[in-house]
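Take this structure, written in structure tokens, and hold onto it; I'll ask about it next.
One chain of protein is taken out of this complex; the other chains stay put.
Let's turn to chain A:
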């Protein structure tokens, strides 16, 4: 689904939106051998169609193209021994601040590259650029997530070096990015204490598909009704293998644990 560069046929599908009336499609007449319309059977079985029509078995995953490109990205990362980390969260959890701190504190330890995903603006890329890391911004416009195709193109612009660390800051959204494999080795979900401690239960897919959960803004714990143990327990209910690190990007508390985790990968 390329909504960034328009380099293949996907973009034209978007351009159909809003151009048609709201009447809805006319369903063609349709004959069933068994005379009802509950559609619980397979199309290939006991089903009559128009003369000249035939059934084609497709059995194709809808995300097949994305997953294929994600595997391609993954192969590229493996060949160049690049650690690619997909950072996901709702907006405002502090992803960009965490990245700024990380890139500043670990400067010189490795080559760092960043892909910034946002619907609009290059504000985050500008902040990351100021740390000295190489960064490219993807604006998804109406899109609510990054996909493997966008990341593939962004990488072409970055000219990644061997043994580098690539952070991919996804669009702030705990729902949509969960379905899209970018080819990353690790998915890190970030939540903050200004959100609800029930977030892992409300958005289970993202916590289920992540390997690390960072709970940010712990310096604000005295001022908010966030139960950090409950949040961790909720996250573990969704994904018992999930590692949890509590940090404050403001005071620096807990960041050494995050850096150790990075070094271990």
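Just so we're on the same page, a contact is a pair of C-beta atoms (placed from the backbone, for glycine too) under 8 Å apart; a residue touches a chain by one contact, two chains touch by 3 or more; residues count from 1.
In the analysis below, contacts and distances are computed from a predicted model.
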### Message
Name the omitted chain as UniProt records it, choosing among "Glycerol-3-phosphate ABC transporter permease", "Hydrogenase maturation factor HypA", "NADH-quinone oxidoreductase, E subunit" or "Formate dehydrogenase subunit gamma".
### Response
"Hydrogenase maturation factor HypA"
### Task
Can you work out which residue in A:105, A:205 or A:243 touches the chain that's missing from view?
A:205
### Message
Among A:115, A:151, A:164 or A:178, exactly one should touch the missing chain; which is it?
### Response
A:178
### Query
Which residue, A:100, A:124 or A:147, contacts the hidden chain when the whole complex is considered?
A:147
### Query
So which bits of chain A touch the chain we can't see?
1, 9-10, 13-14, 16-20, 24-28, 30, 39-40, 42-44, 49-50, 52-66, 142-145, 147, 175-176, 178-180, 200-201, 204-205, 208, 234, 236-238, 240-241
